[in-house]
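To keep things clear, I will list the structure first and then write my remarks on it.
All protein chains but one are shown at their positions in the complex.
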Amino acid sequence: MSARIGVVTFPGSLDDRDAVRAVELMGGEGVPLWHGEADLRGVDGVILPGGFSYGDYLRCGAIARFAPLMEEVVGFARRGGPVLGICNGFQILCESGLLPGALIRNRSLRFVCRVVHVRVETTQSPITADVVPGEVLEVPIKHGEGQFVAAEDELDRLETEGRVVFRYCGPDGEIGDAYNPNGSQRGIAGIGNEGGNVVGLMPHPEHAVDPDVGPTGGQALFASLLSQVLAGVP
Amino acid sequence: MRFAVEVLVTLKPGLADPQGRAVESALPALGWTNVSAVRVGKHVRLELETGSERDAREQVAQMNDRLLSNPVIEDARILEVRGIVEADR
Amino acid sequence: MRFAVEVLVTLKPGLADPQGRAVESALPALGWTNVSAVRVGKHVRLELETGSERDAREQVAQMNDRLLSNPVIEDARILEVRGIVEADR
Partner (left out) sequence: MSAAPVPEPLHRQLGLRDDELDLIRESIERGPNATELAMYAVMWSEHCSYKSSKVHLRTLPTEGDAIIVGPGQDAGAVDLGDGVAAVFKMESHSHPSAIEPYQGAATGVGGIVRDIVSMGARPVALLDPLMFGPLDQERNRWLLEGVVAGIGGYGNCIGVPTVGGEVRFADPHSANPTVNVLCVGFAPADRLITATTHRPGAGSLMVLYGATTGRDGIGGVSVLASASLDEGGGGSRPSVQIGDPFAEKLLIEASLELVGAGLLEGLQDLGGAGLTCAVSESAARAGLGAVVELDEVPLREPEMEAFEILTSESQERMLAIVSPANLERVRAVCAKWGLGIAVVATLEPGGELDVRKAGATVARVPALSLTEKAPEYQRAMRPVASDQDDPTFVTFDGDLGDALVSLLAAPNVASKRWVFEQYDRMVQGQTVAGPGSDAAVVRVPGTMKGVALSVDGNGRYGSLDPYLGGAHAVAEAARNVAVSGATPLAITNCLNFGNPERPEVMWQFAEAVRGMGDACLALGTPVTGGNVSFYNEAEGSSIWPTPVVGVLGTLADHRLRLPSGFPGPGLAVYLLGESFAELGGSEFAETLLGTVSGTPPALDLQVERRLQDLLQEAAAGDLLASAHDCSDGGIAVCLAECAILGGHGFAVTLAGDMPAHVLLFGESASRVVVAVSPEREGSLRGLAATRGVPFARLGETGGPRAVIDGMIDAPVAELTDVWEQAIPRLLGEA
């Protein structure tokens, strides 16, 4: 039996097919879900993929969060179901209040597409449960609005509760402004919710599983997600 | 009744404003060194049909919270609510 | 003297406004079916030091044309120029 991972397509989603392909390459079953149908099709986990839902007009993720399917996703998350938001998906999770903080325009004001390093900060997430903390992964980023911001006390809480899942870093795991591609506070690339079952990250692990077209830092994350789901761990 | 409404959405004061900073840093090269505190916000203009100005304000306040701004990072305020007669349009 | 200036930059009337349209078409799903003519513009607030309000207006008008907007597609207008004393800041 393979894990069934739903990938939601909103109008303007772009990396939805890529996420399905990544799930399948790693041995899971990718299940396309449509924003307009309030039906999760019994999936074991949900990915909100990258892209520009509704053009990212007004604010990234601002309109997508009202999609009929999102109510189901929110319920699924509240029940402890694993939900992964990648890039635009991360923005949607923040807009819908499943994750704290917000993503604003990159410090450079420019879209940036490059392969970066991120350091795994915790195993308390479905995509890092099987990864060694401190491990450095190579994954691409591609976004114009990926600067993570939150109030200081919120940031402190994320740190003390161990909910910072990824931080931008150098090739050897060193943290510093030079490795921060968008100005995110405290170099944060990804965070989790209180229950540890909802994760959002700006980098694109789905573009880091097929060695023919990119780095492979995403393999360990998808492997972890699939094994967690199969083990029935939220 | 039809109303024309203007809303201003700005980043919360404490937050860094990348756009504002970009404008600010471009100015000296153009010969302006006397400008500071640049903040860039969003301005939304819309029209709506309601029974009264009060209703209009109430609805727009809700729209501000739910859609037009993200209260985590932004403040939204109504700049103006103006009744319009069809001839104005 | 120090002035606080507010500028509004909007797309020229004939032009399509994709942002405005996106907002407009999102509203009915949230239960608001009475909204139309949504246009999204940019609001810039800045402070500047000049000799007089006249100078301030003149400089901002130039900044509007050269940096804050592209007159080919946008209109920029000064909403307000207000003298500020240091205590206000």
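Order of writing sets the labels: A, B and C. Residues in every chain begin at 1.
We take it that a contact is a pair of C-beta atoms (placed from the backbone, for glycine too) under 8 Å apart; a residue touches a chain by one contact, two chains touch by 3 or more.
This is a predicted model, so every value here is computed, not measured.
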From A:R4, A:R163 or A:H207, the answer for touching the chain not displayed is A:H207
Logged for chain A, residues touching the omitted partner chain are 11-12, 14-15, 17-18, 21, 50-52, 54-57, 110-114, 140, 142, 144, 204, 206-207, 210, 212-214
Logged for chain C, residues touching the omitted partner chain are 11-12, 14-18, 21-22, 25, 70-73
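What we mean here is this: only the chains that are shown with their structure count from here on.
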Rounded to the nearest Å, the gap between Cα centres of chain A and chain B is 30
Here the gap between chain A and chain C, centre to centre from mean Cα coordinates and rounded to Å, is 35
Taking each chain's mean CA coordinate, chain B and chain C are separated, in whole Å, by 9
Each of the following residues of chain B touches two or more other chains, namely 42, 67-68
Residue ranges of chain A touching at least 2 other chains are 58, 63, 66
Residue set of chain C touching chain A in the complex reads 18-19, 22-23, 26, 29-30, 40
Touching chain B in the complex, chain C uses residues 8, 10, 20, 23-24, 26-27, 30, 32, 34-50, 59, 63, 66-68
In their shared complex, chain C is touched by residues of chain A numbered 54-55, 57-58, 63, 66
